[in-house]
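The complex appears here minus one protein chain, its other protein chains still in place.
For chain A:
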Amino acid sequence: MDKEEAVTAALEIDRVSHNFGRVQALKEVSLTVPRGGFTALLGVNGAGKTTLFSLITRLYDNSSGSIRVAGYDLRRQPAQALARLGVVFQSRAMDADLTVRQNLAYHASLHGISRRDSAARIEEVLAQVGLSGKSGDRVAALSGGQQRRAEIARALIHSPDILLLDEATVGLDVKSRSEVLDLTRRLIAEKGVSALWATHIMDEIQPTDDLVILHQGQVLRQGRASEITEGQGLTQAFLDLTGVAI
(Lines give C-alpha, C1' and ligand atoms only; values in the text may rest on other atoms or scores of the structure.)
Protein backbone atom coordinates (compact mmCIF):
# COMPACT_ATOMS: atom_id res chain seq x y z
CA MET A 1 0.00 0.00 0.00
CA ASP A 2 1.49 3.38 -0.90
CA LYS A 3 1.53 6.40 1.31
CA GLU A 4 -1.49 8.12 -0.21
CA GLU A 5 -3.73 5.09 0.14
CA ALA A 6 -2.82 4.81 3.79
CA VAL A 7 -3.76 8.44 4.48
CA THR A 8 -7.39 8.92 5.41
CA ALA A 9 -7.43 12.71 5.66
CA ALA A 10 -7.08 15.01 2.68
CA LEU A 11 -5.99 17.83 4.94
CA GLU A 12 -4.77 17.77 8.54
CA ILE A 13 -4.04 20.98 10.38
CA ASP A 14 -2.54 20.54 13.80
CA ARG A 15 -2.13 23.39 16.31
CA VAL A 16 -1.28 26.01 13.71
CA SER A 17 -0.67 29.56 14.87
CA HIS A 18 0.29 32.62 12.90
CA ASN A 19 1.20 36.18 13.76
CA PHE A 20 1.38 39.32 11.68
CA GLY A 21 3.86 41.27 13.71
CA ARG A 22 2.34 41.47 17.18
CA VAL A 23 -1.14 40.57 16.00
CA GLN A 24 -2.01 36.90 16.45
CA ALA A 25 -4.20 35.98 13.50
CA LEU A 26 -4.55 32.26 14.27
CA LYS A 27 -4.26 30.52 17.61
CA GLU A 28 -3.61 26.79 17.82
CA VAL A 29 -5.96 25.95 14.96
CA SER A 30 -6.57 22.24 14.39
CA LEU A 31 -8.94 20.73 11.87
CA THR A 32 -9.26 17.77 9.55
CA VAL A 33 -10.84 17.46 6.11
CA PRO A 34 -11.67 13.81 5.38
CA ARG A 35 -11.03 12.34 1.93
CA GLY A 36 -13.98 12.78 -0.39
CA GLY A 37 -15.78 15.07 2.04
CA PHE A 38 -17.17 18.60 2.03
CA THR A 39 -16.03 20.60 5.02
CA ALA A 40 -17.40 24.06 5.59
CA LEU A 41 -15.25 26.61 7.38
CA LEU A 42 -17.65 29.14 8.85
CA GLY A 43 -16.62 32.47 10.28
CA VAL A 44 -17.34 36.16 10.11
CA ASN A 45 -15.09 38.46 8.13
CA GLY A 46 -11.77 38.74 9.95
CA ALA A 47 -12.14 35.37 11.67
CA GLY A 48 -8.90 34.14 10.08
CA LYS A 49 -10.27 32.09 7.16
CA THR A 50 -8.16 33.76 4.48
CA THR A 51 -5.06 33.69 6.67
CA LEU A 52 -5.60 29.97 7.20
CA PHE A 53 -5.95 29.49 3.43
CA SER A 54 -2.77 31.48 2.87
CA LEU A 55 -0.95 29.14 5.23
CA ILE A 56 -2.36 26.00 3.60
CA THR A 57 -1.27 27.28 0.19
CA ARG A 58 2.12 28.31 1.63
CA LEU A 59 1.79 31.93 0.71
CA TYR A 60 2.92 32.37 4.30
CA ASP A 61 4.74 29.94 6.53
CA ASN A 62 2.98 29.06 9.76
CA SER A 63 4.92 30.08 12.84
CA SER A 64 4.00 26.89 14.69
CA GLY A 65 2.10 23.63 14.25
CA SER A 66 1.91 21.46 11.16
CA ILE A 67 -0.14 21.21 7.97
CA ARG A 68 -0.35 17.96 6.02
CA VAL A 69 -1.92 17.68 2.58
CA ALA A 70 -2.70 14.11 1.53
CA GLY A 71 -0.14 13.04 4.10
CA TYR A 72 2.62 15.37 2.91
CA ASP A 73 4.01 17.87 5.37
CA LEU A 74 3.72 21.33 3.85
CA ARG A 75 6.98 22.56 5.35
CA ARG A 76 9.15 19.57 4.65
CA GLN A 77 7.56 18.43 1.37
CA PRO A 78 5.99 21.62 -0.01
CA ALA A 79 6.13 20.59 -3.66
CA GLN A 80 4.35 17.29 -3.06
CA ALA A 81 1.75 18.99 -0.87
CA LEU A 82 1.09 21.91 -3.25
CA ALA A 83 0.79 19.53 -6.20
CA ARG A 84 -2.26 18.03 -4.49
CA LEU A 85 -4.01 21.32 -3.78
CA GLY A 86 -6.47 23.10 -6.03
CA VAL A 87 -7.27 26.61 -4.88
CA VAL A 88 -10.03 29.10 -5.62
CA PHE A 89 -9.06 32.35 -3.97
CA GLN A 90 -11.44 34.92 -2.61
CA SER A 91 -10.25 37.55 -5.06
CA ARG A 92 -9.98 37.03 -8.81
CA ALA A 93 -6.81 35.15 -9.68
CA MET A 94 -7.18 34.78 -13.44
CA ASP A 95 -5.79 37.15 -16.03
CA ALA A 96 -8.84 38.98 -17.34
CA ASP A 97 -7.12 39.95 -20.60
CA LEU A 98 -6.35 36.35 -21.57
CA THR A 99 -8.82 33.73 -22.73
CA VAL A 100 -10.08 30.97 -20.48
CA ARG A 101 -7.96 28.46 -22.39
CA GLN A 102 -4.81 30.59 -22.09
CA ASN A 103 -5.36 30.98 -18.36
CA LEU A 104 -5.89 27.27 -17.87
CA ALA A 105 -2.89 26.36 -20.03
CA TYR A 106 -0.77 28.74 -17.97
CA HIS A 107 -1.91 27.15 -14.74
CA ALA A 108 -1.33 23.65 -16.17
CA SER A 109 2.22 24.64 -17.07
CA LEU A 110 2.78 25.78 -13.49
CA HIS A 111 2.14 22.16 -12.54
CA GLY A 112 4.48 20.85 -15.23
CA ILE A 113 1.69 19.68 -17.54
CA SER A 114 2.74 20.05 -21.17
CA ARG A 115 0.64 21.98 -23.71
CA ARG A 116 -0.24 18.78 -25.53
CA ASP A 117 -1.46 17.04 -22.38
CA SER A 118 -3.19 20.13 -21.06
CA ALA A 119 -5.22 20.68 -24.24
CA ALA A 120 -7.40 17.63 -23.62
CA ARG A 121 -7.50 18.24 -19.89
CA ILE A 122 -8.71 21.81 -20.40
CA GLU A 123 -11.69 20.60 -22.46
CA GLU A 124 -12.42 17.98 -19.81
CA VAL A 125 -12.47 20.36 -16.83
CA LEU A 126 -14.40 23.01 -18.75
CA ALA A 127 -17.03 20.39 -19.50
CA GLN A 128 -17.13 19.49 -15.81
CA VAL A 129 -17.85 23.07 -14.83
CA GLY A 130 -20.28 23.69 -17.71
CA LEU A 131 -18.10 26.08 -19.71
CA SER A 132 -17.41 23.93 -22.76
CA GLY A 133 -18.15 26.63 -25.28
CA LYS A 134 -16.24 29.34 -23.47
CA SER A 135 -12.62 28.29 -23.80
CA GLY A 136 -11.85 30.94 -26.42
CA ASP A 137 -13.58 33.77 -24.53
CA ARG A 138 -11.62 36.37 -22.65
CA VAL A 139 -12.11 36.01 -18.91
CA ALA A 140 -13.21 39.64 -18.75
CA ALA A 141 -16.13 38.79 -21.04
CA LEU A 142 -17.53 36.13 -18.67
CA SER A 143 -20.21 36.77 -16.07
CA GLY A 144 -19.28 36.67 -12.39
CA GLY A 145 -20.65 33.15 -12.01
CA GLN A 146 -18.86 31.94 -15.12
CA GLN A 147 -15.60 33.46 -13.90
CA ARG A 148 -15.99 31.56 -10.65
CA ARG A 149 -16.63 28.32 -12.52
CA ALA A 150 -13.59 29.04 -14.67
CA GLU A 151 -11.58 29.49 -11.47
CA ILE A 152 -12.80 26.09 -10.30
CA ALA A 153 -11.79 24.60 -13.65
CA ARG A 154 -8.36 26.18 -13.17
CA ALA A 155 -8.13 24.65 -9.72
CA LEU A 156 -9.04 21.23 -11.11
CA ILE A 157 -6.63 21.24 -14.05
CA HIS A 158 -3.92 19.23 -12.28
CA SER A 159 -6.35 16.72 -10.71
CA PRO A 160 -5.87 17.78 -7.08
CA ASP A 161 -6.86 15.70 -4.07
CA ILE A 162 -8.44 18.63 -2.29
CA LEU A 163 -10.09 21.86 -3.38
CA LEU A 164 -9.77 24.94 -1.22
CA LEU A 165 -12.48 27.49 -1.91
CA ASP A 166 -12.20 30.78 -0.08
CA GLU A 167 -15.53 32.63 -0.10
CA ALA A 168 -16.06 31.34 -3.63
CA THR A 169 -19.56 32.78 -3.88
CA VAL A 170 -18.83 36.31 -2.69
CA GLY A 171 -20.21 38.91 -5.07
CA LEU A 172 -22.39 36.44 -6.99
CA ASP A 173 -26.14 36.61 -7.42
CA VAL A 174 -28.29 33.94 -5.81
CA LYS A 175 -28.50 31.78 -8.95
CA SER A 176 -24.76 31.86 -9.60
CA ARG A 177 -24.04 31.16 -5.94
CA SER A 178 -26.23 28.11 -6.07
CA GLU A 179 -24.58 26.93 -9.30
CA VAL A 180 -21.06 27.21 -7.88
CA LEU A 181 -22.00 25.45 -4.67
CA ASP A 182 -23.88 22.67 -6.51
CA LEU A 183 -20.92 22.25 -8.85
CA THR A 184 -18.54 21.80 -5.93
CA ARG A 185 -20.79 19.24 -4.27
CA ARG A 186 -21.19 17.39 -7.57
CA LEU A 187 -17.41 17.25 -8.06
CA ILE A 188 -17.04 15.71 -4.63
CA ALA A 189 -19.70 13.11 -5.36
CA GLU A 190 -18.52 12.26 -8.88
CA LYS A 191 -14.77 12.82 -8.79
CA GLY A 192 -14.01 11.98 -5.19
CA VAL A 193 -12.13 15.19 -4.49
CA SER A 194 -12.36 16.75 -1.04
CA ALA A 195 -13.28 20.37 -0.41
CA LEU A 196 -12.68 22.94 2.28
CA TRP A 197 -15.30 25.61 1.70
CA ALA A 198 -14.74 28.86 3.58
CA THR A 199 -17.84 30.97 3.94
CA HIS A 200 -19.74 33.37 6.13
CA ILE A 201 -23.08 32.45 4.54
CA MET A 202 -25.09 30.01 6.65
CA ASP A 203 -27.38 28.96 3.79
CA GLU A 204 -24.48 27.26 2.05
CA ILE A 205 -24.11 24.68 4.80
CA GLN A 206 -26.16 21.49 4.93
CA PRO A 207 -26.83 19.46 8.09
CA THR A 208 -24.78 16.56 6.77
CA ASP A 209 -21.69 18.69 6.08
CA ASP A 210 -18.63 18.67 8.29
CA LEU A 211 -18.47 22.08 9.87
CA VAL A 212 -15.64 24.04 11.45
CA ILE A 213 -16.48 27.27 13.24
CA LEU A 214 -13.58 29.70 13.26
CA HIS A 215 -13.80 32.83 15.36
CA GLN A 216 -11.12 35.37 16.24
CA GLY A 217 -8.45 33.02 14.96
CA GLN A 218 -9.59 30.03 16.99
CA VAL A 219 -11.58 26.91 16.14
CA LEU A 220 -14.58 26.89 18.43
CA ARG A 221 -16.22 23.70 17.20
CA GLN A 222 -15.71 21.00 14.58
CA GLY A 223 -18.11 18.20 13.73
CA ARG A 224 -21.18 17.29 11.73
CA ALA A 225 -23.26 20.46 11.23
CA SER A 226 -26.40 18.79 12.58
CA GLU A 227 -24.52 17.78 15.75
CA ILE A 228 -23.18 21.28 16.31
CA THR A 229 -26.56 22.90 15.90
CA GLU A 230 -28.23 20.29 18.16
CA GLY A 231 -31.64 20.85 16.69
CA GLN A 232 -31.57 24.62 16.79
CA GLY A 233 -30.85 26.65 13.69
CA LEU A 234 -27.27 27.21 12.58
CA THR A 235 -27.67 30.95 13.01
CA GLN A 236 -28.65 30.52 16.65
CA ALA A 237 -25.91 27.95 17.28
CA PHE A 238 -23.34 30.31 15.79
CA LEU A 239 -24.62 33.18 17.90
CA ASP A 240 -24.47 31.05 21.04
CA LEU A 241 -20.89 30.03 20.31
CA THR A 242 -19.47 33.35 19.19
CA GLY A 243 -21.80 35.99 20.53
CA VAL A 244 -21.83 37.39 16.99
CA ALA A 245 -24.68 37.24 14.50
CA ILE A 246 -23.91 36.75 10.84
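Basically, contacts are C-beta pairs under 8 Å (C-beta built on N, C-alpha and C of every residue); 3 or more make two chains touch, one makes a residue touch a chain; residues count from 1.
In this text, contacts and distances are computed from a predicted model.
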Legend entry - Protein that the absent chain corresponds to, by UniProt name, given "YeeE/YedE family protein", "Transport permease protein", "ABC transporter" or "FAD-binding PCMH-type domain-containing protein": "Transport permease protein"
Legend entry - Listed residues A:Gln77, A:Ser159, A:Ser178 or A:Gln206, member touching the removed chain: A:Gln77
Legend entry - Chain not shown: contacting residue from A:Ala25, A:Ala47, A:Val100 or A:Ile228: A:Ala25
Inset, instruction - Return the single residue from A:His107, A:Arg121, A:Lys134 or A:Arg177 that touches the missing chain. - result: A:His107
Legend entry - Interface with the undisplayed chain - residues on chain A: 20-21, 23, 25, 51, 54, 57-61, 76-83, 85, 87, 89-95, 97-98, 102, 105-115, 154
